[in-house]
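Next up is a structure, given as structure tokens.
Chains shown are a subset, placed as in the full complex.
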Amino acid sequence: MANIKPLGQRVLVKRIEAETKTAGGLFLPDTAKEKPQEAEVISVGTGGRDDKGALIEFTVKPGDRVLISKYGGTEIKLDGEDYLILSENDILAIIG
Amino acid sequence: MANIKPLGQRVLVKRIEAETKTAGGLFLPDTAKEKPQEAEVISVGTGGRDDKGALIEFTVKPGDRVLISKYGGTEIKLDGEDYLILSENDILAIIG
């Protein structure tokens, strides 16, 4: 797979199909107004810096299952599969 | 239940049905222009950091009954029940 290193505070994620029910019973309804989607974090970005120049650490790490907003990010296709590059701020939650 | 850890200053809440009248007599009218809703805090997020890099503590904690704006947050369904992920800033008040 091509090595994609997101810039700044962006992360690269891979969507998990909506019909996949998680072990804990998470289910994402089709009827929700703003439907979040499950995704897996593939890689985190080069990092951002705060107002004092200190590196901002990522809260998510590769392998984390996350909930993302349906409308955020930019789609790319890689080896036939869909990926998204989005800001870590657009990740709603980590599914533990 | 799946473990959902909200990212940053977000919290996970579970709505309490509107017809539920609280012990203290709180009643949320159907006719209010922007009707708030009662909810219970399920979990708080990974936390944010202020401009000086200090961790921002949450004011609410799991188990708190809160008033939330009707239109904020993102809905998710978990084990057949509706939950919301929303920013702590969108919580109007704690019902004590």
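Note that the chains are named A and B in the order they appear, and that numbering of residues resets to 1 at the start of each chain.
Here is the rule we go by: contacts are C-beta pairs under 8 Å (C-beta built on N, C-alpha and C of every residue); 3 or more make two chains touch, one makes a residue touch a chain.
For clarity, every value in this text was computed on a predicted model and none was experimentally measured.
For this complex of identical protein chains, the structure file gives a whole-complex count of 7 copies, while the figure shows 2.
By our rule, only the chains that are shown with their structure count from here on.
Annotation: 23 Å between the Cα-based centres of subunit A and subunit B.
By the touch criterion given at the top, residues 22-29, 32-36, 50-52, 54, 59-60, 66-67, 69, 88-89, 91-96 of subunit A touch subunit B in their complex.
Against subunit A, the residues of subunit B that register as touching in their complex are 1-8, 10, 12, 45-46, 49, 51-53, 74-80, 85.
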